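Excluded from the complex is one protein chain; the other protein chains are retained at their positions.
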């Protein structure tokens, strides 16, 4: 049975109808290929540049279809809600965005995403296309999970997109882009916490439910279990726990320059995200980590889940420059 | 009792801690006056311009503290969650942002907001300050409501801020700014629908609850009742009903040029907002209204409420130019 | 009524202040019947601040003293009461800006201006079951009896009768109005405060009448 507390029509059409809305809202900058649900920058592949593309399940918006734009992704190819894009979608996207220098895709470490992309890559390579791959696995909360072997790829993904998108604009080669993505992945860590479940449009039931006073510590971006189901506590204490695990995993050391992201998982008011950022900024100051850039808002969501994730990225001069480069996304804020 | 499913510390400190996070995240552009919870552009009043300010309850973020920036608001002074700022907060903000040409405030038509601002205006005028006022009442859903006499002021407010902020940058006088704000208000209409209640941090109970399959048609931005409690239905049909009421109230006529905003009330995934925008764009096309600019995302929320509002603004050449003028807001999207 | 001296005005203000301070709980209970139960706290918070600053209040004129009250009330009193009471004191204060004593005609105008201010500020009219339903008849009684000696007593009687007769009304302003018909049959806390303050003013000034 359909979830009635959603602004959708037939749940089967959620993704195409969302994409149609997106291109209707951005007629000058985006194009949509309905057959494969590909969103790409207007005009398609740029023969002077190596395109950067991504595809994963829907329900994480603005990731990744709303990260398509100049200096960000050249294309995104979403699957259904919380389902990997199929092999032929990935292959079609590779073919479409391929240029003389090849094409690079970014994939989060989820089994379904990886299998379909790897397969598409092999197929494309058999056709003579040069394909680069960047795997993101920034989530420190669990080693193996419902949908992964190894760590999950979550909001840290944004920084790979931003850095690689900027590098592509500067004419980076396929190898340079892959190296850049791998550098981001080696230096980025994330972890999430939720205070509610989430409910895909086609499902009658939430993926999980939390009683009043419970939180899922280390939740995944589909509502998969994390480290533990714990009692809720003040926001500052939650942030302190998450911060210690994320910073400790890299590990960051005094004097490191960092980018800090407090990402909303969909149902958390932006006011609470800033309240959480306040504590993260204080913890950085105490630890001697210098915040060079910060990001507070929704970057990678899990439908309407009430939760947040913290992402820390260790910077070097090159990354700082790429993060500061101009970029365009289809979300208008003023 | 405190609501435990929130990322907050002591509910009493929600607003100051959010504001502290906001200025920590924007040290180069924003300043905070803790005594009165005023957020203003760095450096304060600009003696060459008439400042545009706003204050209302918190819990509607990004409205209005995250709309402070060059070409937008010069300052915002928020009350507690869903409570008007007090008279002395408003008065302090007027005094602080006053310049040789005076200062203009925007107030949404809620009784508490109006009384405190009007009072502050009289006090300031007794001190010799020239104060302009723009009242926003764009919500077509109800004539009188729990908190208002006349129509409520909701997301349409954004367009007054944007147009007046841009006009102020161009050196508009107090009288010109007031006229501009009144022009926006005369040409803007909104209406909201929700599929869930919302729950202030200091409250144990949601402001209202909806059963599965119910929606509040015409909801206010504090969860106040609207026109009717109805059965949910497909998103396109909900949008069609809202669109007819909003466009019909102006009324818009064939050939009109418009700005369209699909605003999330806090807990609605952005994917659904684009799905709703798709239908709004189609309805505009059918009705012969030309969409010049569109806005899809969160502009004026009601904490974590699952809902949206539609705002239509009838444009003329002057408004089009002001909406297109550059502006800076403290929310970084890339 | 004769000319009202600065001293008498101060005594009246002390009576108002002490009424607010002494009845915090009672006014809250009245507000709790169909409102949000904060009215007593709202008033007491404001007048505690006035009491703390008492000696330093601007006494250049009666008007300035009233304006100093207005400033504190508007800043420190919460709910609807802050802007409404603040406005009343401010409008009355404007009339008396340059005065160190008040004629009955001055007081008549101050009454009218305060009522006008409350109406503008809160959008209420007589019959909406707010303190206007006490102030407006009092103002009419004052105008009718201002020449006589029993004016204060007449005003008090009007206020107390108003409290009783307004019980039958349904509140249409402030939080009381949110509970709809539940407000019918109960006393309006704002009106009770006005009547009690008037009584205490009458007691305080009775030696001088």
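Letters are used for the chains, namely A, B and C, taken in the order the chains are written, and counting of residues starts over at 1 for each.
By our rule, contacts are C-beta pairs under 8 Å (C-beta built on N, C-alpha and C of every residue); 3 or more make two chains touch, one makes a residue touch a chain.
Every value quoted in this text rests on a predicted model; they were computed, and no experiment measured them.
> Of the chains that are displayed, which are in contact with the missing one across the whole complex?
The chain that is not shown is in contact with A.
> Can you tell me which of A:123, A:230 or A:250 touches the chain that was removed from the display?
Only one listed residue reaches the unshown chain, and that is A:123.
> Of A:33, A:87 or A:207, which residue touches the hidden chain?
Result: among the candidates, A:87 touches the missing chain.
> In the complete complex, which positions of subunit A touch the hidden chain?
Contacting residues on subunit A, toward the hidden partner: 86-88, 91, 111-112, 115-116, 118-120, 122-123, 126, 146, 149.
By definition in this document, only the chains that are shown with their structure count from here on.
> Could you tell me which two chains share the largest number of C-beta contact pairs?
A-B
> Taking mean CA positions as centres, which chain lies farthest from subunit C?
Relative to subunit C, the chain whose C-alpha centre sits farthest away is A.
> How far is the middle of subunit A from the middle of subunit C, if each middle is the mean of its Cα atoms, in Å?
A distance of 60 Å separates the two centres.
> Express in whole angstrom the distance between the two chain centres, defined as the mean CA positions of subunit B and subunit C.
35
> How many angstrom lie between the CA centroids of subunit A and subunit B, rounded to a whole number?
The mean C-alpha positions of subunit A and subunit B differ by 29 Å.
> Can you pull out the residues of subunit B that are in contact with at least two other chains?
Within subunit B, no residue touches at least two other chains.
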